[in-house]
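With one protein chain withheld, the remaining protein chains of the complex are depicted in position.
And then subunit A:
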């Protein structure tokens, strides 16, 4: 099957370098397999992160030839240009070591956007009857399969330019909740996403929607938040 030439970004937050590896190519081989092969066979000190292996956990995203991707679900043949791969840690997040980033800033923003369900009922009460085709529910359901892999966050130039910006994933989750009839604090969510770092920072470049491996559409969700926060501000005035 031949050999892949793989350049891997190495080092910790202060000292970065690139190292070149030759990796045997196989017919069924993902980028995660390539990274694993290097650690298991060529350089036991290489650090990377993965968990589920099947695109459910969002732990293994990296920059592959400059593009943020789930490495577990990216077939080498789809991305290797002339048998070459460049692998680097996910953009817009602090590097811990080699290919591992600290995802805390991403999740801190998730919490800052109040992107967490606010109960309107308790466990002793029956569940809400909500038809799946109700308009609010359809909008809420559109973004619900996000696995918080931070690919959209890495793809976003606004995040790169303004470190306060909450980013596409947190804002999309906020929009889901604003449309969720079960959420008990929808106004508070709109307040949380309309201030500094909020939805109005978005320049609608759409890299989030372009790169989402789950085919979700954070761009439209953020547009929805922009409309709804404006409407709320006008109501207040």
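Keep this in mind: a contact is a pair of C-beta atoms (placed from the backbone, for glycine too) under 8 Å apart; a residue touches a chain by one contact, two chains touch by 3 or more; residues count from 1.
Basically, contacts and distances are computed from a predicted model.
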Record lookup, UniProt, unshown chain, options "Cytochrome bc1 complex Rieske iron-sulfur subunit", "L-aspartate oxidase", "Inner-membrane translocator" or "ABC transporter" -> protein name "L-aspartate oxidase"
Consider the whole complex, including the chain that is not shown, and state which of A:66, A:122 or A:135 touches that chain.
A:122
Per the whole complex, from A:65, A:86, A:141 or A:201 the residue touching the absent chain is A:141
Please output the residues of subunit A touching the missing chain, sorted low to high.
12, 26-30, 32-33, 36-37, 39-41, 44-59, 72-75, 77, 96-98, 100, 103, 107, 110-111, 115-133, 137, 140-141, 144-148, 173, 177, 180, 182-183
